[in-house]
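This report concerns only the one structure given below.
Here the complex is missing one protein chain, while the rest keep their positions.
Right, chain A next:
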Amino acid sequence: MEQLFNRKYIIQGLFIIIAIILLSKLFYIQIISDKAFVAAESNVLKKKFKYPARGAILDRKMRVIVQNEPVYDLMVIPNEVKPFDTLALANALEISIEDVRKNLRKARLKSNYQATPFSKQISVQSYARLQEIMYRFPGFSTQDRTIRHYPDSVGGQLFGYVKEVDSADIARSEGFYKPGDYKGKSGLEFSYEEILRGEKGVINTVYDAKNIPQGSYADGKYDVNAVSGERLISGIDIQVQKLGEELMKNKVGAIVAIEPSSGEILAFVSSPGYDPNLLVGKRQGNNYMDLIGNPYKPSLVRPIQGKYPPGSSFKPIDALLGLQEGVIDVNMTFNCPGYYMAGNHKVKCEHVDGNISMRRGIARSCNTYFCHVFQKLITKNGMKNQRQTYQDWRDKIAKFGFGQKLDIDLPFEKQGYFYNADHYDKIYGKRWGYTTVISQAIGQGEITATPLQIANAMAIIANRGYYIRPHLIRAMGDKIKKEYVEKNYVGVDAKYFEPVIDGMQDCVNTPWGTAVLSRIPNILMCGKTGTVQNPHGKNHSVFIGFAPRDNPKIAIAVIVENAGYGSTYAAPIASYMVEKYLTGQVSGARASQVEWMKNQNLLPLLIDKSKKLKLTKADSLIIRKTDSLKRLNDSLKLKTATAKRAFSAKLAKKNNVIIKPDENKK
């Protein structure tokens, strides 16, 4: 039989084994795992963020054009919510009990442990009511923020909008943005996000188990004060901008005005425009969807995304290059019988100009003259070297800013098309020459440019040979790109500009000029009309110009889609803008013309795509028979013309924020 006293070792052994088990678990939770440490910190430490005010934006005359308004969000940390009086909260917020439950569910989905917006931008009354009864809703807190306000209600596409960050933004920022933060999503708000946003502050507060604050953490050692965003000064003249948007009301197109000497953009009109205040606040989402759904595409930033053939506005550049290359001189004349023959292809001129020189050619916008200039430019090295000469010509024109982004301080700029020689090699093989690409002589054909590029080309002429990259925000310390003060020379000597400018002066200021009706009293504006052939409908009305002739203060490009001749709409609009900028007003009889212009509805007819689709299906047999898609489209346009009018009116009414089509068109 065993010795009973040996059982002491079994009992003592048990004590030791149990002690080891306890110590192992302690070793795990205290030393190996840091989960408990993190959980302990989050138990006691609550971060409250102080949102900085976004930087304001001023216009060139130091008027505030973008500012802030205080708003309050009700935040919730779902994990800390205890059963509460749903009705009382619903009443305070003026929402239904269902909404309270729904919002709480939504917040839970986002995060259980972090403060998540429960009800955004609550009214001042709700905020006041809540402050008194907040203690009854553990887990809830109010967060004050500011939202954007645009006092002039213009420049939707210019300013862009600010929106709460989504998960993609958070991921991309590598944790800089937290849920509930806001961020500029387009326009200047996007471009200057890092300057405008300021620095978020944080207050670390220690809370006890009953969620009662126990003072600051580590005596505020880790607290950070919010730093407001920096103020930006823009080159925009808000009065001119406003006039531009009014003039472009019920029209599709763009206006870009630049101060040639600085490259500062004075006006940046994209039409149809919208009130940027629509994309602020609670209705942001709905309004945004309305804008996206609007058939006239107000979401398109036409000054930098619209692609138009530069048309006649290209002609002065042709003339400049002709002079620089020495293929023409000022007095050389060409005969215009009303057309130009490029091989078998006939390029029509609007007039029969007879023998025509450069100055008059520019003023009259004679297609024939410029086709001759182009012919000389491309064939100057002989017929065999046309391909190389074309490429050479193309590169020289590109120096004027075509076919490349101008790197304006706005996102999503397009560069337009301006093809290299190899593009034509692909289409025509080696057998192509100036006659193939003759339409480029008059800014048509394959070349497209943004209104910004066109206005910039005008600034180059105003500057007699250089440009500064156009930009919206005035240089400020080292935070603005230094490219925005550098001169970019285009390789044409200053002396060749004067004769070209003579022609542009005549265009506006002589009886035979195409834009003589837009002459501004006492201001010598130089310009050039354009009528851009539009394969999709009525021609676009274009005007480019600058003023005054000596020491120019403003260069401008105006494009009104589907408006016909440049002299009818684009030129007068430009002249009002120029006069407004230079004198502060549009005076005399022209003031009433401004009102008339504002009331013109030039919105193109809309093609009802759903109807078109149905008809296409039904008429699929006809398509096979006729074998001509074009003819079918024409017939469809006719068939649905009446329906289209009603539809576009309906659409515009729905999006009443955008455009109200005027039934008394013309």
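Points to keep in mind about this one:
Here is the rule we go by: contacts are C-beta pairs under 8 Å (C-beta built on N, C-alpha and C of every residue); 3 or more make two chains touch, one makes a residue touch a chain; residues count from 1.
Please note the rule applied: contacts and distances are computed from a predicted model.
The chain that is not shown carries the UniProt protein name "Cell wall polymerase", picked from "ABC transporter", "Transketolase", "Septum site-determining protein MinD" or "Cell wall polymerase".
Considering the whole complex, the residue from A:Lys35, A:Lys221, A:Lys482 or A:His536 that touches the absent chain is A:Lys35. When the missing chain is restored to the complex, the residue among A:Asn43, A:Ser173, A:Asn420 or A:Gln533 that touches it is A:Asn43. Only one of A:Ile21, A:Ile427 or A:Leu517 touches the chain withheld from this view, namely A:Ile21. When the omitted chain is restored, the residue from A:Tyr207, A:Tyr339 or A:Tyr417 that touches it is A:Tyr207.
Panel shows chain A; residues 4-5, 7-8, 10-12, 15-16, 18-19, 21-23, 25-27, 29-31, 33-37, 39-41, 43-44, 79, 206-210, 214 of it touch the chain omitted from the view.
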